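Pasting in a structure now, in structure tokens, and then I'll have a few things to ask.
Omission of a single protein chain aside, the complex is shown with its protein chains in their original locations.
Chain naming follows the written order as A, B and C, and within any one chain the residues start at number 1.
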Amino acid sequence: MPSLTAQDPNFEARCRDSFNRQPAMHLIGATISRLEPGFCEVELIRRPEVTQQHGFVHGGMVGMIADSAAGYAAYSLFPADATVLTVEYKLNLLAPANADRLLARSQVSKFGRTLTICSMDVVAVQADGRELACATGLATLMCLLGRPDAPPQK
Amino acid sequence: MPSLTAQDPNFEARCRDSFNRQPAMHLIGATISRLEPGFCEVELIRRPEVTQQHGFVHGGMVGMIADSAAGYAAYSLFPADATVLTVEYKLNLLAPANADRLLARSQVSKFGRTLTICSMDVVAVQADGRELACATGLATLMCLLGRPDAPPQK
Amino acid sequence: MPSLTAQDPNFEARCRDSFNRQPAMHLIGATISRLEPGFCEVELIRRPEVTQQHGFVHGGMVGMIADSAAGYAAYSLFPADATVLTVEYKLNLLAPANADRLLARSQVSKFGRTLTICSMDVVAVQADGRELACATGLATLMCLLGRPDAPPQK
Partner (left out) sequence: MPSLTAQDPNFEARCRDSFNRQPAMHLIGATISRLEPGFCEVELIRRPEVTQQHGFVHGGMVGMIADSAAGYAAYSLFPADATVLTVEYKLNLLAPANADRLLARSQVSKFGRTLTICSMDVVAVQADGRELACATGLATLMCLLGRPDAPPQK
């Protein structure tokens, strides 16, 4: 993987601020646990509210954090005056998300002016710290220039 | 599309009961609005909690209800003594989910003993009732025999 | 499906000409059997050369004609001075391609200035004319403006 450089030196604050303005991420309790140029990790702690009928984290939640990690992995490389759009993603669910802590990691595979491709991996962190692969996928993100993500400041 | 027949005459109660035992669906406020053999529609009403930073329903929520609709479209055709697993899905997001009501519809394209393939479409219902295409996708579901979804009754 | 209109009145000749300049399509023996604005059907006749070890048409060939149909479904809607790029596609193989004639059909689901999304379906035409579903998928295509597909005329 060639090392990736952020165009916007303020990328971390910009990404975290954008994430924090998403009520849906607050609802499910997801947070950004790591962020680097072209890389994002989103953490989800198991609470009863995010599970399915067998007590595992719901597959839809796994998809939500994977998709979100991909969005911010790409967005970290965008210029300041741009927003990010998910064009599409594909996710393979490999094992039930049976752990108290999930980490969705996404890495930019190919950065482009218009389209950016990210790989996504979700792991279930076991009590002993081991990580079990839970899901793997690919996402295509689009850069919309001239449309800042943040609302204008007063 | 050949007409599909449910093997389990009790399929509707079985699907709705399974859906209702998923705390994650309660958290986001999704409900099954229509169910037929090989078809499921999941409804999501926009509340601030399920939006992203621009006030649209979060793309991850769109994915969650699409995936869920596919799961129950497939599950409706399964024998009573089986559970359903999402193997993988792919979703293209076509337009922002800018509406007070989203409907995720999934139809079984190919039913198989082990694997079932479903198409998924999410529409944003406008104030005047028109439906705008919001997302389209495909999902692969697996039938696990001999593992009833519901907990044993006392 | 809203009816789709070609911007380029000459779209059919432009698409067929582009297709015919692809040696790979000649190698496998694929042809465009139907073309409308936003729709393309590619035909492949079974010859021993395109089969796999059991005598069915090779799955890779099924993918090739599906992808090609999607490209030309999208390209039919593009302006004359543009070329088409496959961003990504996803294909579910539903049944072995056991027939002497395959048809890959692709329909534009969402046309956009930059990205166009197409559904793809491959059917195996039986001796009695019945069509069996062989594969289904989705593709994302990109429009590159100002890069005509055809070489400059002398």
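Note that contacts are C-beta pairs under 8 Å (C-beta built on N, C-alpha and C of every residue); 3 or more make two chains touch, one makes a residue touch a chain.
Bear in mind that the values here come from a model prediction, so they are computed numbers and not experimental data.
A.B. asks: Return the single residue from C:Cys40, C:Met64, C:Leu77 or C:Leu102 that touches the missing chain.
C.D. replies: Checking the options C:Cys40, C:Met64, C:Leu77 or C:Leu102, the one contacting the hidden chain is C:Met64.
A.B. asks: Touch as defined at the start, partner being the missing chain; which of C:Ala6, C:Leu35, C:Leu91 or C:Cys143 qualifies?
C.D. replies: Here the residue in touch with the unshown chain is C:Leu91.
A.B. asks: Tell me which stretches of chain C touch the chain missing from the display.
C.D. replies: 18, 21-28, 48-53, 58-61, 63-65, 67-68, 85-93, 149-150
A.B. asks: Determine and list the chain B residues touching the chain excluded from the picture.
C.D. replies: Output for chain B: 87-88, 90, 114-115, 117, 138, 140, 142.
A.B. asks: Which parts of chain A face the unshown chain closely enough to count as touching?
C.D. replies: Touch set of chain A with respect to the missing chain: 90, 92, 94-95, 109-110, 117, 119, 133, 136-138, 140.
The criterion applied here is as follows: only the chains that are shown with their structure count from here on.
A.B. asks: State, to the nearest whole Å, the distance from the C-alpha centre of chain B to the C-alpha centre of chain C.
C.D. replies: Whole-Å distance between the two chain centres: 30.
A.B. asks: Between chain A and chain B, what distance separates the C-alpha centroids? Give it in angstrom.
C.D. replies: 23
A.B. asks: Please compute the C-alpha centroid of chain A, do the same for chain C, then give the distance between them in whole Å.
C.D. replies: Comparing mean C-alpha positions, chain C is 33 Å from chain A.
A.B. asks: Find every residue in chain A that makes contact with two or more other chains and list them.
C.D. replies: Counting only residues that touch two or more other chains, chain A contributes 87-88, 90.
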